[in-house]
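Complex shown without one protein chain; remaining protein chains in place.
Here the chain labels run A and B in written order, and each chain numbers its own residues starting at 1.
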Amino acid sequence: MNLTSLTFLLFCIITLFFYFIVPKKIQWYVLLIASTIFIFYGNLTKFTFLEVLLVLLASYFGARKIDSEKGKKRTYYLLGSIGVILGILFLLKYTNLLLVTFNHLFNLFKVKYKFKLITRNSPIGISYYSLIMIGYLIDVYRGGCKAEKNIFKVALFMYYFPIIPSGPFTRYNDMKKELYEPHKFNYDALCSGLVRCLWGLFKIFVISQRISIFVNTVYGDLVTYNGFFTVIAALLFTLQLYTNFSGSIDIIMGVSEIMGINLPENFNAPFLSRTITELWRNWHITLGAWLKDYIFYPLLKSNFMQSLNKKYRKKIGRKKAKKIPLYLSMLIMWILIGVWHGGTYNFIIATGLLQFIYIFLEDVLAPVMDKINRKLKINPYRKTYRLFQMIRTYVLFSFSLIFFRAPSIKKAIDIIKSIFVWNPWVLTDNSTLFKAGLNIHNFRVLIIAIIVLFIIEKRIKKGNVRKQLFRQNIVVRWALIYMLILSIIVFGCYGVGFDPASFIYRQF
Amino acid sequence: MKKLLKSILFLTILFFLLAYVTSILWLPKNSISYFYEEPKNTEDVIYIGSSNVYTGYNAPLIFEKYGFATGMLTTPSQPFSAVKYMIKESLSYQKPKLYVIDLTQAVRTYDKFDENGVRQSVDTMKFGKNRKDAIDTLLKYRKTPKEEYINYYYSFLMYHNSWSSLSEYHYTGDTTYYKGYVFDKLRTDVVPCVKYEWEDDKMDLVEENREVFFDLIDYIKENKLNVLFVIQPKVYNTSADENSNQMLNTIVDVLNKEDIDVINFNKLDDFSLDFSKDFYNIHHFNVYGATKFSLYFGKYLKENYDLDDHRADPKYASWHKEYKRLEADYQELTGKEFKDLVKEYEKDYN
Partner (left out) sequence: MKDEQIYERINGVFRDIFDDDSITVNANTTADDIEDWDSLEHINLIVAIEEEFGMKFNMNEVTTMKNVGEMVEIIKVRATK
């Protein structure tokens, strides 16, 4: 079920209706039923049902056992249940990655055999709920939380419907009071949640979908569109991805807010960041937190890494020595982030290796940059310098996303090659640019929408914009909300015919 | 309680805002939009067809001269498969004594119809079963993939994008249609054409056209409708009208056999066009050809069918108004009086 579909709207209305009308004691069962419908909607097969059930059972019984057993047995139960969850995840998502790797190796050693790639339906949200349940098991193991005794509560925690399509990652300790405690209908929460949903729809329909027309046109025909077309497409794609992803999160959070359920924020104006390191602190925050707590910290604190640290301390000094385990752990973590994003190599490059290289260079080159700045008498606290840093970060990130958008590494390299065509007239001859799917009117709307986006993002970073909105007097408040609704309806790119070379009546 | 009232007020205002935006953006206006604003059961004749009709049949002029009101369900390149649904649509609003159906598109093969032809026929129809049936049928003959049907069922999925091409008339509602008859600058052009000589040989219809045509005949007989079919006067030896002449002869045979009225304007002795003056392109009448055709055909209908005269009826005031608007616009465009034009041609037909 697409978050922006009418089906989802209807689904939410029905769910909310029952959620608030049933006795408070069984309120969370409504959520469980709705979530169960949601996760299997249009995707109920023997396989998907079994897969979801297996993950649920593994997490439930694994956690109970970890809680009740002592000593080494706890570790076995932990590894066992994580093994089941990861096994299913890898089987469904990464078999092809493995097969492709083998095929490449065969090719390299001139073995004339090729694995056929498989296609099988996996339950939606599998990469989210798998990690969420692994986190739950580890939390129980570490003593951070108690194992839940009611399996239905575990089920609801595992696939609470709004988070199924695109997160955020949740933790049992934060969620138990949100999910299972009774919530009364709250008018203010309804208004606030609805506004957040609208803002998400604005991001998706007015910005993301509009950009996608341009990006698809350019990337679909690199012979006609290259040079500045490619540059603009690459820069815009970053925004397309962000507005789509964070817009979905806004809808998820908005719906949850109406039900009185608070979820952790997943974005915090990432493009106002000055470094890639900072950007990732504000982009897909809950994924970062998950990886930090369950992979990065344990890795860094492991005896192996610490002994590495000690070993080099004498040779290269303490300052440098502590960087070695750091970089190594970071490399491992970034490759995992890349793998999580998708089961192909271009994802490992886009959201893995390249990000690692950026962050590595930022760290290594920091003293060099300081020196250069001092030499050139650049004040790094000036607004213009900060702006330069933001733009640099945005451009670097956009470059890595070329690999994210392209279906293969080869295609990504084609895209990068096509940048090196010198055609600056595209920007000035006032018609060429508008041939790539978006006419001048659409570009105007897009630019205005992006400006609005940045103004709002800046304000969100400073405080709760929706609270500010609801403090306004009724005329301003309603006018703004009406404008938001109408701009989504009029300027949104939806429907199958959202080809902006729009269809106009002809007369003859 | 206060919150409930507030919500209701909020939604009410939203509703009106949306209704306004929809009226401008979503509901496309075309040659048949006006049809739904006509008072119920006021039309004596309903004319169904394509651009040939709305550029040729001046309903306000005919009302002014002969007193009966004609409703026009005519859209550009209207596929003949739409005719049945146009009749059904009209029956929810009007009880006409006569249906006039233009045959030009009956022989046109279905690969020649474009999206525009389909859309203009169905977009303006009122939501309901008939509209859905019409879309299904029209798209079936156009061989449109099933998954695109939704684009037609919910046409706003496409039309909300028209915000970047809004013109004054979207807001004011002023159109160049006068009760379905279209008149503007283009219709004052004169493109000299060579007179077409009607041929008498015949040719079988293409299978799909046959199917649609006989389906319509069945429908007419079943519902005992009073129908007059018309073959337009125009130039037929063009690529768009390949073999039209011959196939139309086959249709005339069928109609004669079924005892349904048909009139071929290309073969009338007392109706003559000046092909060098009466067209603005080879398919369509200009205002001069249209005036001739309307005066002749209006008189023919008045004389051959029992049609009432409503000119004094205040319920029909809008007809006079539309005629006045046409006269004024004609004068603005040509600098001449429309009355004089009418007088000049009237001599020939009275």
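One rule holds for everything that comes next: a contact is a pair of C-beta atoms (placed from the backbone, for glycine too) under 8 Å apart; a residue touches a chain by one contact, two chains touch by 3 or more.
Only a predicted model underlies this, so the values are computations on that prediction, with no experimental measurement involved.
Visitor: Who does the absent chain touch among those shown?
Guide: Hidden chain, whole complex, touched shown chains: A.
Visitor: Of A:Arg74, A:Lys93, A:His183 or A:Lys322, which residue touches the hidden chain?
Guide: A:Lys322
Visitor: Touching the absent chain in the whole complex: find that residue among A:Leu16, A:Leu31 or A:Leu300.
Guide: Among A:Leu16, A:Leu31 or A:Leu300, only A:Leu300 touches the chain that is not shown.
Visitor: Of A:Asp139, A:Glu178, A:Glu257 or A:Glu457, which one is in contact with the hidden chain?
Guide: A:Asp139
Visitor: Which parts of subunit A are in contact with the chain that was left out?
Guide: With respect to the unshown chain, the touching residues of subunit A are 138-139, 142-144, 292-293, 296-298, 300-301, 306, 309, 322, 326, 330.
In this text, only the chains that are shown with their structure count from here on.
Visitor: Please report how many Å separate the Cα centroid of subunit A from that of subunit B, as a whole number.
Guide: For subunit A versus subunit B, the centre distance works out to 53 Å.
Visitor: Provide the residue numbers of subunit A that touch subunit B in the complex, in ascending order.
Guide: 187, 439, 441-442, 478, 482, 485-486, 489-500, 502-508
Visitor: Taking the complex as given, what residues does subunit B use to touch subunit A?
Guide: The contact residues of subunit B facing subunit A are 3, 10, 13-14, 17-18, 21, 25, 28, 30, 51, 76-77, 115-116, 119-120, 148, 150-151, 154, 156-165, 182, 283-284.
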